[in-house]
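Apart from one protein chain that is not included, each protein chain of the complex appears where it belongs.
Labels A and B are assigned to the chains in the order they are written; within every chain, residues are numbered from 1.
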Amino acid sequence: MSEAKASPLLVIGAGIAGVTAALEAAEMGSDVVLVEELPSIGGRVMRINNYFPKLCPPSCGMEINTRRLERNPRIRVMTSSKVTAAVKTDSGWAVTVTTAPAFVNSKCTACGDCAEACTTMVPDPHNLGLNEAKAIRLPHLNAWPKRYVFNRDAVSDKEAKKIADACGFGAIDLDATETTEDIEVGAVVVATGWRPYPLENLDDLGGDIDDVISNVQMERMASTGGPTDGKILCPSNGEPPKKVAFVQCAGSRDVNHLNYCSGICCLASLKQATYVKEQIPDAEVTMYYIDRRAPGRNEDFLLKVAEMDGVNLFKGKVGRIEKAKKQLKLHVEDVENVKLIEADADLVVLATGMVPNAIDDDLALFTRKDEEGFVLDDLESGVTVAGVARRPEDVASSVRDATGAAARAVIAAGGR
Amino acid sequence: MDKLGVFLCTGCGIGDGVDVDEVLEAANEKGCTATLTHECLCGPEGIDAIRGCISENSLDGILLAACSERAKAPEFAPLSEEVPAVFRTAIREHCTWSHPADAEGQDAEDTTMLAQDLVRMGLARLSGMKPVEPLQEEISDVVLVVGSGRAGLEAALTASRLGHPVTLVEQGSKLGGLLADQVSIPPEEPPYDAPVPNPVPGLIAEIEADDRIQVLTDTVIAKITGQPGQMEVTFEGPETIEQTIGSIVQATGAKPYPADNLGHLGYGTSADIVTSYDFEKMLASGTIARPSDGKKPERIAFIQCAGSRDPDHLNYCSSECCVNTLRQVAEVDKIDPSIENAVIYRDIRAPGLMEHFFVGIQKSAGMMMTRGDVVGIEANGRLNINLSNSLLGDNVDVEADLVVLAVGMVPSSADGELIRELHDSRHQAEHSESSQVREASAKRAEELKDHEGTEILNLEYRQGPDLPTLKYGFPDSHFICFPYETRRTGIYAAGTVHAPMDCAQSAEDGLGAAMKAVQCIEMAKRGEAVHPRSGDTAYPDFFLQRCTQCKRCTEECPFGTINEDEKGTPQFNPLRCRRCGICMGACPERIISFQDYSVHMVAEMIKSMSIPEDYEEKPRILAIMCENDAVPALEAAAADGATWNPWVRVIPVRCLGSTNIVWIAEALSAGVDGVILIGCKYGDDYQCHYVRGSELANTRLGNVGETLQRLALEPERIKVVELSHDEFDRVPKVLDEFAEELDEMGPNPLKGF
Partner (left out) sequence: MATIPIEHSSDSRREFLRLGGENAMHCYQCATCSSVCELAPADNPFPRRQILLAQWGLFDELMGDPGPWLCHQCNDCSVRCPRDVRPGDIMASLRAMTVEKLAFPNFLGSLVGNVQKSWPLLVFGPILFWVVLLGLTTGFGEVETHHGLVPGPAMGQYFYDALVPHSLIYIVNFAAVGFVCLALFMSGTKFWKLMGDKQKRSGSFIGALIGVVIAIAFHTRFSSCERGVPKRRWGHFMVMWGFVGAAVASGFAVVFLYADIPPFSWFFALPFFSDIGYPVPITHWNKWLANISAVLLVVGGIMLFANRLKRGDKLVGQTTAFDRFFLWLVLAVIATGVLTEVFRFVVPVPMAGLVVYVVHLGVVLSLFLTLPYSKFAHIFYRTLAMVHERMTGGK
């Protein structure tokens, strides 16, 4: 694929889709620039405890991917970086990549001496702010690159100095500044991914109540590296819940919120039901749904969970959730028996949907975008899209799409 | 390698954690040519120092005794160009971080002894390594696409656009598969609210116009021999063609679930109960009429999950029926808006952006919908569909003039492994001496007889003629992280044979599979392994003079890499190989070796450990751990500040399946008190990246139990543990618990002999 080398590919976003697209293209023989906004790669999947339906940890597949990445000289990874400008050229795109100040540079060995010297705590972004972490820290145990990040603004100059002095390798540069670089690329894979639909938009469903959490928060809570060391607890009192309610389509399939199905929430909730049952065997779990969407072989998983005792799948969307004396009160119609129910629960998990990150990004190379913010292929302009940036879908589909997107990009860049 | 250098990093607390001189001394005792310490080996100065030392002593192998290979890879990578053999041992994670002298149950002497052993083992490994000569083979560029549905067509076009010649083979007389005659497809672009024209005819036209694509219709595959990059294919069709190809996309699609099995939905009781496929023909004809009397139906009822999501028929959801039904409703409305459409479903599955299609059709065509289970359908002039659990109240009769059953899909695949087993059992049933074996085999052959003649690819592989399947006939793969990786290198499934999926997904899948197929060819040209050890240029070498034809390697390889000649001698195909080393672990004669990884090398590592004779003082525990999951978990634990028993010696392996029983024997006879193997979870939801590695290791060890008892050793001295990548909190506990169990057992009686 010698011609491919002439015009490298740009992959925006190093979530599972971006990493896959970059690897597949590079292993084919193309040169790839992989740009990630966060300090480490992996995106949303690294915040997931287990994948459905296999209930295996995402870090396991990501382990293989990072090995592939390190072994491959054709990929250049730019973390803490963002594509801030893009201009169409005859041969593809001329993009400007802006990299955040590298207060911690590549000399970092992740030895942790700096963290010893740091006393300031900040909300931990990896755990969605559910707990606090040092202002200078490793993003998470499996972070790649294995390099500390520093919320410089969070600490006083005095402490910053102390932290910098603690580093034996001169890896901390307090005077670091933002840098920009112009890169010519042959084609672009947009893999900018998604973010969860905000709880605060769901006041009918108690988005502002302590013990009403989102499905992404549940993933953090259930995972060993999470804010509660993997324990599922009610935020209000730190007690393990006896009754857990999963509220499906919390924002999805709803003209007032997200006018589409987010595609993954049913299976995510079924999966999280298994987390609860594993930790709290006598817990009562109820999943309130409109339609149980477990396409393909995931049907097995649906049946498996539906048959667990103490798990109840309930046809009827929850209309309102309010705080009662001790518990939470859910208003819902039992559609099968045509009765109104006031169900109670200790912990409510809202199956919030996915909002494409591109929705509020008007970068020139998002040449085609639908009203919901999903980006569309524009092969004439050498732009192709992978993963949830394109449509709501699960990890398996994202990986498949990303492989196809890599092919499209190689072709668009004149791969041969 | 004989001129070895040891480079000990003293940064990150290593220098304070161990007695550097003693560690270097251990290195020198092992006869290494040069040693060097540096407070920051990964820094530019450190790297330069290493370079200097290499050239100065013209070293051919270097041991980086510093941090884990998961850290600083880019910094150390360039050294591989300067010296043929590089090995990294993680003193930081496995030794100083996890065994600080001040922590409970640790002391400085033990930590230093651990560091010494790590260095000794590293040197032992290095001295066994040989320079890697990447394969240089003649590789065919041709991509073979089997099947011409949407996935196959997209795959063929993609491979061609990627610059590769393509052969597209179709057993039928025309291209297009199940979609060929469909009037429209669900939308694939905004606003997603109405059906769009069927793209298949356009794709076929493009294929026919593409001179890089050779199309063979009415043709099947009689035989495929060889390995990726060099597969010899024999096509049987109007003429018999032989062709060399590089890789394969299997897009053989799916068949409609046979409606004759749907008696419970009234199929066969009335001409007016038809399948969605029959109905599609009606739509194509432009006139909708009841087959029974040719009258226009006033109401059509569409019944979902006809065969799908049904334990008596298809256990899975066929994924496309709900959306396809919405499309057919829209087409009915186009032809005659006065016809009423009623949709009876269990759950409407219009995932993602197909929600727009769902609403769009409800608004434009306005069908009636209810959830419900069909109890039965009676024909009395009109059709009465008796529903239970419907939202209209329990037990209602919905009247309709025409009933359309949305039948599911059955993958057009063949289970290579079972076909192989069928043939084996038939052979056994005839030729086996033991009568039980003959009976058992005959029975098994009877069970498997349906697989007779289902062959599609007809691979001349020892392990069978087709892709092994996982469940319900879909090809086995890591369907979440690495969906295209089947268990046959260079063969990628796409479309509805791959997994239940809709039209748009099939198109995507075709693209992806073509990408993988082309990639496989490109990597073969570079002599590189494909997933998961992508880019690895080492490969196993078989020393056949000592082979005893035990066939273990040919049977255990998860990827069907090894064929047999009639005597049962293995015939290795390096281009089929994924480099897991499972064959190496299986071989009792230890004749299978990679240039950089072999039974011998690991055995030497074990021998190189220092085993204190006085148990009371220092027991020794060998931990053989999977380098993809268990070891990263252990290193994460170290980074998280965990500590564990200082008498454990960890040897990372490519896959637990590469564990050779000899290692256990070596360890025990050397006086090691216990051996623990930690690998990936196995079973239906296996996590092993080589599919069966950890499972095989477990079975092998199951068999050594009695051998141990013969040696007067407790079988409990050997333990196998399944562990996930994220269980960093658990892995130190596992090691400590094993240490306690051994403590109760007392010392290894063989110690000191």
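Here is the rule we use: a contact is a pair of C-beta atoms (placed from the backbone, for glycine too) under 8 Å apart; a residue touches a chain by one contact, two chains touch by 3 or more.
Small disclaimer: the values here were computed from a predicted structure and weren't measured.
Chemist: Thinking of the whole complex, not just what is shown, which of B:384, B:569 or B:707 touches the missing chain?
Modeler: Spelled out, the listed residue whose C-beta touches the missing chain is B:384.
Chemist: Using the touch definition up top, pick the residue from A:135, A:149 or A:249 that touches the left-out chain.
Modeler: A:249
Chemist: Among B:93, B:401 or B:556, which one is in touch with the chain left out?
Modeler: The one listed residue touching the chain not shown is B:401.
Chemist: Which one touches the absent chain: A:107, A:146 or A:317?
Modeler: Answer from the full complex: A:317 touches the omitted chain.
Chemist: Since one chain isn't shown, list which residues of chain A touch it in the complete complex.
Modeler: With respect to the unshown chain, the touching residues of chain A are 204, 249, 253-257, 290-291, 316-320, 331-333, 335, 338-341.
Chemist: Which positions on chain B touch the chain that was left off?
Modeler: Residues 298-299, 340, 342, 348, 358-359, 362-363, 366-371, 382, 384, 386, 391-393, 395-401 of chain B touch the chain absent from view.
The working rule: only the chains that are shown with their structure count from here on.
Chemist: Using the average of all C-alpha atoms in each chain as its centre, how far is it in Å between chain A and chain B?
Modeler: 24
Chemist: Give every residue of chain B touching chain A within the complex, in rising order.
Modeler: 11-13, 39-40, 42-43, 67, 70-74, 77, 158, 161-163, 189-191, 309, 315-317, 319, 347-356, 371, 389, 391, 471-472, 474, 478-484, 499-501, 505, 508-516, 518-519, 522-523, 530-532, 534-536, 628-629, 632, 636, 639-640, 680-681, 685, 687, 689, 724-729
Chemist: Show which residues of chain A lie in contact with chain B when the two form their complex.
Modeler: These residues of chain A touch chain B: 1, 23-24, 27-29, 49, 51, 53-57, 59-61, 63-68, 70-72, 107, 109-112, 138, 141-142, 144, 146, 168-169, 223-225, 229-230, 253, 259-263, 291-300, 315, 335-336, 370-371, 374, 376, 391-393, 395-397, 399-404, 406-408, 410-411, 415-416.
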